[in-house]
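Yeah, one chain of the complex is gone here, protein chain that is, but the others are all in their spots.
The block that comes next holds subunit A.
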Amino acid sequence: MGSTDMDMGLCNGFDYCKEYRSLKILPANDQIKELQTILRDRNTSRSDFKFYADRLIRLVIEESLNQLPFTECNVITPTGATYNGLKYRSGNCGVSIVRSGESMEQGLRDCCRSIRIGKILVESDADTHEAKVVYARFPEDISRRHVLLMYPIMSTGNTVGKAVNVLKEHDVKEECIILSNLFCTPQAVQTILDSYPKMKILTSEVHPVAPNHFGQKYFGTD
């Protein structure tokens, strides 16, 4: 995994994975590159956009789940043999940042049927452009859980920074926060991981230009 991650980082001009150990990039392959290409193409129809966005989200969510803690466990198969498997610990939850983060909720639901999902609404002040948390609702025991923070596009990192602050105010440990992200800029990685070095970021691509049309095109409000 390491080498592909590095290539990915290098081709963007930054060796991020080395610099930031808690940045994980989805192992690159042509198929994922195609999904990214479709999402970035301005000529993609909305129905295609949503279809391929959902596919990429599913892959990112599956990979995010790999970051959660697990224990070894043996099970007996129907043939009577033993399989050395592993078991995920319970005590996880998802938190989506309204609105674009909600596009990833279904993907999480498709993988974890009964997972609890909290929400945070962060809005930018029209005058000062400063991000402000206006709404947050979490499971009560969130401080004891691992949190998958869902936000697909990160260009400055301000919004995510605010959301992480709120989680920390609710006593969530920084090392228990995993950001699931589709596209982020090098600048955002830097901003977040410099401020919160213990949290993890999982993304499919680090690229200087963020596809900021994502939310509008996904929800059809463009």
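By our rule, a contact is a pair of C-beta atoms (placed from the backbone, for glycine too) under 8 Å apart; a residue touches a chain by one contact, two chains touch by 3 or more; residues count from 1.
Basically, contacts and distances are computed from a predicted model.
*Asks:* Not counting the visible chains, the remaining one has a UniProt entry; which protein name from "Uridine kinase", "Rab GDP dissociation inhibitor", "NEDD8-activating enzyme E1 catalytic subunit" or "Protein AE7-like 1" does it give?
*Replies:* "Uridine kinase"
*Asks:* In the complete assembly, which of A:Pro27, A:Pro139, A:Gly161 or A:Pro186 touches the absent chain?
*Replies:* A:Pro27
*Asks:* With the missing chain put back, which residues of subunit A would touch it? List them for me.
*Replies:* 1, 27, 29-34, 36-38, 40-43, 48, 51, 55, 58-59, 62-63, 65-66, 68, 70, 73, 75-79, 81-83, 85-88, 110-111, 113, 209-213
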